[in-house]
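Note that one protein chain of the assembly has been removed; the remaining protein chains are unaltered in position.
To keep things simple, chains are lettered A and B as they appear, and every chain counts its residues starting from 1.
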Amino acid sequence: MLSYILSRLVALLASLAVASVVIFVMIEMVPGDPAAFMLGLNAAPDTVAALRAELGLGGSPVERYLRWVTGMVQGDFGISYTYQVPVAELVAARLMVSLPLAVMALLLSTLIALPVGLYAASRRGRAGDWSVMGITQLGIAIPNFWFAMILVVIFAIQLRWFSAGGFPGWDAGVLACLKALILPAVALALPQASILARVMRSAVLEVLDQDYIRTARAKGLSHRRTLTDHAFRNALIPVLTIIGLQFSFLIAGAIIIENVFFLPGLGRLVFQGITQRDLIVVESVVMLLVFAVILVNFMVDIAYGIADPRLRRQ
Amino acid sequence: MRQVTSAFVKMPTSLIVGIMLTSLFLVAALVSFLWTPHAVESLNIAARLQPPSGDHLLGTDHFGRDMLSMLMVGARTSIAVAIVAVGIGMGLGVPLGLLAAAHRGGWLDDLVMRGNDLVFAFPSLVIAILITAVFGPSAFNAILAIGIFNMPVFARVTRGSALAVWTQDFILAARVSGKGAARISVEHILPNIANVLIVQGTIQFSLGILAEAGLSYVGLGAQPPLPSWGRMLADSQTMISFAPHLAVLPGLAIIATVLGLNLTGDGLRDLLDPRLRRQR
Partner (left out) sequence: MSAPRLAIEGLSVRIGDMTVVDRITLSIGAGKVFGLAGESGSGKSMTALAAIGLLPQGAVRSGAARLDGNDLFGLDEAAMCGVRGRHIGMIFQEPMTALNPVRSIGDQVAETLVIHAGMHRQAARDVAADRLDRVGLPADRIGLDRYPHELSGGQRQRVMIAQAIALQPALLIADEPTTALDVTTQAGILDLLGGLVAEGDMSLLLITHDLAVLAGLSSSIAVMKDGRIVETGETETLFRHHSHAYTASLLAASNHRPQAVPLPDKADPLLRIEDLRLGYRGRGRLFRAAPLSEAVRGVSLSVDEGESVGLVGESGCGKSTLARAILGLEPPRGGSITLAGTAVTAGQMMPAHTRAAMQIVFQDPYGSFNPRHPVERLVAEPFHLLDDAPTRAEASRAVGAALEAVGLSPQDAGKYIHEFSGGQRQRIAIARALVIRPKLIILDEAVSALDVSIRAQILDLLAGLRREFGLAYLFISHDLGVVRAITERVLVMKDGAIVESGETERVLASPAHPYTAELVAASPQIPQEWVA
């Protein structure tokens, strides 16, 4: 198991290294000089040069890349061009919104999807199965940001149970914050849960076709017990993969959803960064998002190793 | 021929419904090239936010543009972006997947698969953000971002299904007949995984529609004045409390198209699967 984790860890670091190069090169391609942009059209050339040095824009690309990476490893993401504060501070504040949102959505979708998928599989071909399949089919087709807008109309504008957007900040209390995140999390979770429930259903059905299910039945396990004791755990293995892949969709979805609810998360930060050409912010946030995806997939790989003994000794 | 007719008779309901829904929007998109009820460029503030009427079947938006016409042209944008993006993903991903499977276990396989993992780490929206940061927003960005994101999906599916075919004895028979890996990939592997690719293609197509809508909604996709469903939704957001139809109609269009494509994909799978099982 240890060598398995180590090999996955090496893969994780390699992906991070290559991803950082890709992001750096992309940002390097951006035309224009951020220093000149910040100081406006009438700035004196030597002022621009001074600012360039201050922003860490001097030196060869290789030097700049190494400075960027070593800085990030130490928690120094540079200074935002527009806000004139450390990017790390900006990101940390925004992360306090985006991260809870992503976690809530992931939990919500998993907690809904797995039992629903198992239920549908156990009712294969019957009314329960058909209704689950129908509802999830619709759930997959609904764009999450549109669903978010509809939720706002119903629960914020009509029923006034929730506010239509905004975030009170964690100083205002945990409950208030969680309440502000409920609608966005539901909007994010619905399509994910639909996909996951369908994956779970087909994974369970696939497992139910296996010989060892017949063995379990021949041992005297009831249909229900076979489902929970044998089919569920074996079906989790493909489902884990999908959860890992979904995280990538979740990140994309979260960035969009933050716009619907005017949440001060990473998504809003990165869009402001683009419009204000605050490239160092864009660069850092993108790197952070990619890091999150890679990290989650690493954790899925480890979970895989726990769930499937065949992988441990490879 | 006999097989085709018998397959036709047993066409699953989901496939029929799916194809009908999908073709509705395909036809709307195609017709929009030749004719729309009203010109989408003509603004008429006096006639803004009208309810459905004989003249404007689905009403007008906040600039007085005809909603039906907007939806038709929007269908064109969404479908075009998704089709081209899936084409890019398939065109690059399938050969890569075949290549990896042909050299399974070798360094080429490793290279392709690690490259895939890397691209997978960039959600399509993040790719779009990067591209937009560099080149500025446009529909082309959306195509590129969705296309790049699709590539590893197809490479993985292709490789996975191809590997299963490579273990079959008839591949060995082809090798005994002196055929090389490239020829075997085209002659034997591809026809046997075509089913899977077609089904995956429709799924990715529907995901492409959703992704395009999302990108346009946040301003990273199609730019005004080109109408697109995502943009229409973004524009409607501030007016949602007094003009909900501006938000509801493009949303329903997206849902119906995606639903149609997904039903088509499911139906195709049902249609193609039993025959696969009988062959085994």
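As a convention for this text, contacts are C-beta pairs under 8 Å (C-beta built on N, C-alpha and C of every residue); 3 or more make two chains touch, one makes a residue touch a chain.
What you are looking at is a predicted structure, and each value in this text was computed from that prediction instead of being measured.
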Visible contact partners (per top-of-document touch definition) of the missing chain: A, B
Sole residue of A:Ile135, A:Leu221 or A:Ala303 that reaches the chain not shown, by the stated touch rule: A:Leu221
Listed residues B:Ser23, B:Ser53, B:Gln168 or B:Ser241, member touching the removed chain: B:Gln168
Touch list for chain A against the chain that is not drawn: 3, 6-7, 10, 210-212, 214-223, 225, 229-230, 233-234, 237, 307-310, 313
Chain B, residues in touch with the chain not shown (by the definition above): 105, 168-170, 172-180, 188, 191-192, 278-280
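As a convention for this text, only the chains that are shown with their structure count from here on.
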Gap in Å, rounded to a whole number, between the CA centres of chain B and chain A: 22
Touching residues on chain A, where the partner in the complex is chain B: 11, 14-15, 18-19, 22-23, 26-27, 29-30, 137-138, 140-146, 149-150, 152-153, 157, 245, 248-249, 251-253, 255-256, 259-260, 270-271, 273-274, 279, 282, 286, 289-290, 293-294, 297
Residue ranges of chain B touching chain A (in the complex, touch as defined): 114, 117-118, 120-126, 129-134, 206, 210-211, 213-214, 217-219, 233, 236-237, 240-241, 244, 247, 250-251, 254-256, 258-259, 262-263, 266
